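See structure below.
A single protein chain has been omitted; all remaining protein chains appear in their positions.
In this document, chain identifiers A, B and C correspond to the written order of the chains, with residue numbering beginning at 1 in each.
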Amino acid sequence: MASLIPCPHCGTRPREEFAVKGDAAPIRPELDAPASDWHEYLHLRDNPKGRHHEFWHHVSGCRRWLIVERDTASHEIYSITDAASAKQGGGA
Amino acid sequence: MTGFRLPRGGCIDRSRTLRFTFDGRVMVGHPGDTLASALLANGVGIVGRSFKYHRPRGILTAGSSEPNALVTLGEGASSEPNTRATMVELSDGLIARSQNCWPSAAFDVGAINGLLSPFLSAGFYYKTFMWPAPLWEKLYEPLIRKAAGLGRASKAPDPDRYEKSWAHCDLLVIGAGPAGLGAALTAGRSGARVILVDEDHEPGGALLSTGGDVAGRSPTTLLADLVGELENLPNIRILSRTTAVGWYDDNLFGAVERAGPDFLSTGHAPRERLWRIVAREAILASGAEERPLVFGGNDRPGVMMTGAVSSYLHRQAVAPGRRPLIFTTNAAGYHAAAMLEEAGIEVSGIVDPRTEPEAEWRGRAPVFRNAVVTDVIGGRGVSGAVLDSEGRRSRIDADSIAMSGGFTPRIQLACQRGCKPVWSEAHLAFLAPERQNGLTVAGAAAGIEGLEGALHDGSRKAASALKELGLDAKPAFSAAPLNDRKTYALWRVAGTRGAAFVDFQNDVKVDDLLLANREGYGHVELAKRYTTAGMATDQGKTGNLNAIGILAEARGVTPGEIGTTTFRPFYVPVSFGALAGSARGKHFQPVRRSPLHGWAEKNGAVFVESGLWYRSSWFPRPGEMTWRESVDREVLNVRSNVGLCDVSTLGKIEVFGRDAATFLDRIYCNAFAKLPVGRARYGIMLREDGFIYDDGTTSRLADDHFFMTTTTALAAGVLSHLEFCAQVLWPDLDVRFASSTDQWAQMAIAGPKSRSVLEAIVDVDLSDDAFPFMAAREITLFGGKLSARLFRISFSGERAYELAVPAGFGESVADALMAAGAPYGICAYGAEALGVLRIEKGHVTHNEINGTVTADDLGFGKMVSSTKTDFIGRAMLRREGLVSQDRPQLVGVRPVDPRDGFKAGSHIMRPDDQTVLENDQGYVTSVAFSPHLGHMIGLALVKGGRTRHGERVVIWNALGESYIEGEVCAPCFVDPVNERLHA
Amino acid sequence: MRYSALSIFLQGLTGNRRWTPAFRAPEPKPYYDVVIVGGGGHGLATAYYLARVFGVANVAVLEKGYLGSGNVGRNTTIIRSNYLLPGNNPFYELSLKLWEGLEQDFNFNAMVSQRGVLNLYHSDAQRDAYTRRGNAMRLHGVDAELLDREAVRAKLPFLDFDNARFPIMGGLHQPRGGTVRHDAVAWGYARGADSRGVDIIQHCEVTGIRRENGVVTGVETSRGFIGCGKLALATAGHSSVTAAMAGLRLPIESHVLQAFVSEGLKPFIDCVVTFGAGHFYVSQSDKGGLVFGGDIDGYNSYAQRGALSLVEHVAEAGVALIPALSRLRFLRSWGGIMDMSMDGSPIIDRTPIENLYLNAGWCYGGFKATPASGYCFAHLIARDASHETARAFRLDRFERGYPIDEKGLGAQPNLH
Partner (left out) sequence: MPESPCHIPALAGVRPGRLGKEDGAPGVTLRALPEGLVVLALGRSDRKAVLAATVSVGLAKCSVSDAGFEQWLIAGDMPASPVVLASLAQALAGKVYVSDQSHGRVRIALSGPRSMNVLAKGCGIDFASFTVGTGAMTLYGHLGCHVFRAEETVFHLTVLRSFALALWDELVEAGREFGVEARAL
C-alpha cells in the first residue's frame, strides 16, 4: 500500500499520485444531530491496529476519492473501491 | 605487511597501467583492480584508523560490507568520504585518502585512546562529563565531537548529476552469483520479463573467485556460458554495479546503480541512479557474508577474511602476504589455502578448532586441529600468531592471517518488512522465511551450501515463483548433490590477551558486550545501543552474529533466544544524491509560470516565489531606489488613476452540473443558490470544524455553470475538498469540476480610470447600469475576435474589474490594455501593492485566515447563513470555544506617532500590563505603509477587538526591540463607506 | 552505584568487572499504588518524578518490549521550546528547563547539548509567522532571535543561498534548543526511578484493563494480573490500542514517521536546522552521524516502517537545503509510530473512567516533552489536578472547541 495502490479506475499506480485523508468509517451526522455525534464524527477514531477503512484521493490520476480497506500493521490491502459507489450502495 | 601482486594470473588487464594516489603517494594498478586490491598490490597495510581507539586498520573483505578500509575519494566539491575501498573500481587519476587519523594513517596521534581503553569501556560517557555542568557544552562535547566521526565531508555543492527510473518486471533477481544466475536463466528462458541486479561491476558472485569445478565446468567457463546466454535474451535486463537496498510494500524494490569508472569521460550519464523496481516476484540471491573470528588482535592489518583472500588472488592476482596463516572453522579456509598454494605461496599453517577438520585437505600446509589462534603478534601488522591447542600455547610465524568463522546468510532485505529471522541450529545462522509474499530467498542466502547447490536452488525457486504468476518455467539446473553440512560455532576465542574485536569499525570488543550484559543492557537491542555494536557503516553485517553468540554464551541461552536487531533499509549506505535524483537546486520543485510572466518581465517586474509560482512583486522604474518607492507609486497610481495586476495565480474552478447551485450552498457558509446568472458573490468556505478554510469570488455563468476562484495557496486543496464533498458526502448531486486556473490569464484593472481603459478593448457596455458592481459575464474583445470573461470585483476598494482571457492571448491583451491605458496613466502593479491596497481596505488573506479564525472573528458573522439547512462547518460552529467572548477579532492598528513603524508578528499588549504571556492581547497579522495616509497601518487579531476601537496599546516586538504606542481602530483605513467602488 | 569520573577510573583499573546493573529486573508485585503502562521516555519519567518529587514510590512501569523500545529510542533527539500558543509554550519551556538540569538530577549523562535550533524562513508570510512565534516565546521569557539572511549565512555558509528554488530569507533561532542522546534519557530515568523503588518490568505486555463497577482496578498482563490504585497510560504511538482496552476512543490516529542517520562524519553542522520550504531537518550526533528526517508518511500505520517515496522526498529537501549532502550517504532509516492528535497537541488528563489517566497525542514532538510530560503527568496522578503548564491539554477540548492548533490545519491528524 505504501508504495503502490491499485486504483479501481487507473490500475496500479505509485503512492505519490495519491493523497490520504483518514478514517472512512465515520458517517457525517445530520445537522440537528446531538453535539456529541458531531464530536465523534470529527474527532474520535477507532484507530485500529489491523483492518481499517480509509479515504484516499487519486489526485494525480482519476481524481476520485477511494475507500481503501487495509491492514495498518501489515499494510496489506483487502479492497479498494470508489467512495461514491460505496456510498451509493457499495461496500465499506 | 607484505601484500603483493603475483607475476601471473587474475582478471586484470596488465597491458594498461592506471596511476592513482593514496595519501599523496603515487601508485599504479590495472583495469580490473579495485582500490583495495591495488592498495594491497602496492604493499599498503594500514588504510585507515578505527573510530574510537584509532587502531591501525587494513582491508578485511572484498565486498560492500567492508568495515575497515574506508577512504575519502576525490578532492574538493567532488570528495566523497567513507567510501569502501573494496567497492571502488580503480580509474586513472583516482585520489584516495585515509580517514580518522592525524597526521597520517601510519602514525596517528589519536592512537593514545588505545592506551586509555580500560577507561573508555562501553557507555563510559554516560557516567561522566557531568561536572561541572557548563563544561559539557564548552569542553567535553566539542572534544568528543572532534574525535568522533569518520571521514570529512566537503561543504561545497556536489557537481554531479543523479537520476531515478522506474522499472517493471515479472521476476527481479537480486545477486548474480550462482543462485541468481540460475534463477535469471530459468526465468529468461521462459520468456518472463526479468531484471537481474548485482552490486559487483561484473556478474558472477562467488563464481568470480573460486577454482575447481562446478557442474562439470570450470567456474570461469560456466560463468561465460551463463552470462553469454543471458545477454542474448531480449527479455532480460542485467544491471551491474546495482545494489538492491530496500524492499518496500507491494514488492517495490529500491536499487542504486553506480556509474562505472569511466563515467566522467562520458559526461551525460548520471553518477548514480535510483531504480524503483516494481517486481511481481523476486528472488533474493544475495549470498552469505563470511564471519570474522574473534581473537586477540583480530583487527590487525593483514588479518583478512578467507573469501577476500581468494577473491583478490583469483580476480586481481594479489596475495595478502608471502606466508599467510589460515584460521578457520570450516571448508572456506582450506579452499583459500589451496588457492594460495596453487599460486605458489607458502601457507604457514591451518588452524582449525574442530577435532575433525576437513578430510580432503591435500595441501602442504600443516593443519593444527583442535586449536585456535588466541592472539596476533605484531604491532601495525602481522608477524605471527599465538596458537592454543588444547591448552598448549605456541607461536607460529606468519605475515598475514586469513580467517573464517562460517557464513551468515545475507537475509537483510528479506527482513526489512517486519518478518523476524529464525535461528537455525543446523545452519548456526538466522534464516529468513524461504518464501514471503512476492519474495523467495535462494542459494547461500537461504543457507544452501555450495555453488552447484546454489545454481540449482536458484533455478528451482525461480520456476516456482513464476508458477505463482501462472508462468511455466523449467529449472535451468537440475538437482545437485547435497553437501553434508558440518557447522561449528566459535563466537569468540577464550583466553585472549589482546583486545578481541566484534564490531571492527566501532571498536566494540568482547569485554564491552559482557559489560553491557552485566549492567542490565543484555537485550540485543539494548546491547547494540549501549555498546554501538552493529551501528557502524556495515550495520553489523560482519560482527552481529558473533555479538549475538557472545551475549548468548554470557546469558547461557541460545542465539535464537537472543534474537537479532531489526533489519531496516538500507542494505548498504545510499547517497542523498541518488535518492534526490534530478530534483535539486532550482529544480527542487517545478516552477509555475503565469501566462503573464513575459508581460511582467517586459515591464521590469521583480518576482517572488509564491508556492510553486513566481509572482510579480513590484515593478521598479528608473530612479526608484527602494522597493517601497515603487510600491508607493503603484498604490497611489491605482487610487488616483489605474493599474493592471496579474492575478492569474488565483485558483479557478469551473463548477458544472444541474445541482451546482445546491452544492455551492453546502460548500459556502453564505448563500449561493439564488445567485443570478451574470453575477458574482464573495464566498467564505469553512472547514467541518467551523473555522474558515478559504475565501474567493464565485460567479454564475449559466444555470448549471459556476466559475469559482480560490486563493493561490489553496487552489489545489479547495478542488480536492470539492471533490470530496461531491463524491463522498453527496454523490447523489450532479456536479463536476474542472480546474481552469491555467486556461485563463487573469488581470485586475483597478482604479477610477479602469472603465475607460477597458472600454478600448471590450465589446460590451460597461456603464454602471449595464455592468454593475459584482457583474460577471462571458464577453468578447476586439470586436468579437476573442472570448473572455469579465468580472466587476474589487480587492483594492477602487472601481475595478478582473478580466480573464485565454492564456495564450494573455500577454497580448495585457499589452493592449497598457497601450490603451497609457493616456490614463496606467501602471503595472504587483503583489506588494495589491497587499497594501487590500490592507488599507481591511480585506483579509491567509495572513488573517490562518486556520484558527471563525467568520465572526473576521467580522463576517452576518454572512454565515442561519437559514440554510446545512453547510460544511455549520454544526461545529456552535461549540463553546468558537463563540466565546474573548476570541480574537479583526481590528486595524495604527501607530500613535505616525513616524513609528511596526512589523507583522508583533504582539498587542496593554500599556500598563506586565509583559507576560498571560497578558497577551493578540498580534499583528499584516502591515503596510499606506502612502495614502502617510504612515504604517496594520491588521490585527485582538481579544474582543471589535469593542476596543480607540484603545491605546503597545505594539510589542521584542525580536526587533521595538515597542511602540499604537491605537486599535476599525479594520478599514480608506473609504470605509465604499464610495470609490463606484467612482 | 554513583557514576563519576572517579568511578570510571577505579573500575577501569580492575577491568570493569565490578559495575553493577543500572536497574533491577523485578518480578511484578500483585498490587501497586500506580501502574504506568509504557516503559518509554514519558512512562519512565512519570515514574521518576512520582517517586522523586511527589513521594509516590509504590509504582510499576510495565513495558511490553525492552526498556525504551518505543519512540524514545527512535526519534531525532531534538529539544526546543519554540512554541506559539499559550497552551503549549509554558509547558515546553518547563520541559527545556528540566532538560537543562537533568543530568545532575539523575546522575546520568544524557548529553543534553544546547547547540541551538534554527527554523529557516523563505517568504514574508513565514517571516511574519516566526515573528509572531518568537515574540510569543519572548513574552514567556523564552530565548528567541530572528536572524536575517546574512546572519544565517554567517552561521551556516554551506546552505544553498545562491541557487535555491526557495531562497533563504532568514530564520528563527532558539539558542537553548538542541539535542539529547535519546536512549540515555530512557536509561537515566529508569535508573533514577529504579533506585527510588519503582519496579520497571520489561517484557510485560498489558492485555486488558480490569474494571469493577466502572472503576479501574488493575491490568491483565502477559505476566498475570497486576492490581493498582491508579492506572496511567503512557503508550504514545499505541494510545488508541491501550485506551480501547478500557472502551475509550481517542481523538488520535497512529502514523509512521521515518527518520534517518548518515554515515559518521567529522563535525559538519553544529546546530539543528529546519528547512521551511520543504519537510526536512537535520542535526549531527556526537558520534558524527547526521540525524535527519521529514514529514510523516501520512497514512495510519503501526508498522514502524515507511515508504521509499517519503525517503526520496527527504533526500530532495536535504540536497535542496545543503547541496553538499548529495555525496553523503543515508546509513539507516527507522520508523516511529506517532500519536497524531486532532489539533497537533498532546493530552495529559484524567479520563471519563475513574482511576484511569491518559498521557497521549504527542504527534512527532514527544521526545522534547519527555521531562515535562513526566513531571506534569506525575503531578496529575499524585495530586489529581493538572500542573499549571499542562492545563490546556484536556481531553474535552475538542468537543468544547478549544483546539491547540499551532499550524491552523484543523481536525485532520495527518496534516499536523
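A few points about this structure:
Following the convention adopted for this analysis, a contact is a pair of C-beta atoms (placed from the backbone, for glycine too) under 8 Å apart; a residue touches a chain by one contact, two chains touch by 3 or more.
Fair warning: this is a prediction, and the values are worked out from it, not measured in the lab.
Across the whole complex, the hidden chain's contacts among the shown chains comprise A, B.
Here one chain is not drawn; of B:133, B:494 or B:738, the residue touching it is B:738. Looking at B:84, B:276 or B:639, the residue that reaches the missing chain in the full complex is B:276.
Screening B:11, B:95, B:111 or B:167 for touch with the missing chain picks out B:167. For the options B:142, B:261, B:598 or B:901, the residue in contact with the chain missing from this view is B:598. Contact between chain B and the absent chain runs through residues 161, 163-168, 193, 267-270, 276, 278, 582-583, 587, 589-595, 598, 613, 654, 656-657, 704-705, 736-744, 760-761, 781-782, 785-787, 805-809, 811-813, 815-816, 819-820.
Where chain A meets the missing chain, the touching residues are 4, 9-14, 16-17, 59-64, 82.
Note that in this section only the chains that are shown with their structure count from here on.
Comparing chain pairs A-C and B-C by the number of C-beta pairs in contact, the larger count belongs to B-C.
For chain A, the set of residues that touch two or more other chains comprises 1-3, 14, 19, 21, 35, 42, 74-75. In chain B, 248-249, 252, 276, 418, 688-689, 876, 879 are the positions where the chain touches two or more neighbouring chains simultaneously.
Taken together, the chain A residues at the contact with chain C in this complex read 1-3, 14-16, 19-23, 35-36, 39-40, 42-49, 52, 54, 56, 72-75. On the chain A side of its complex with chain B, the touching residues are 1-4, 12, 14, 19, 21, 28-31, 33, 35, 38, 42, 55, 57, 59, 63-65, 74-75, 82-85, 87-88. Against chain A, in their complex, chain B makes its touches with residues 166, 248-252, 276, 278, 418, 688-689, 716, 720, 723-724, 727-729, 731-732, 869-870, 874-876, 878-879.
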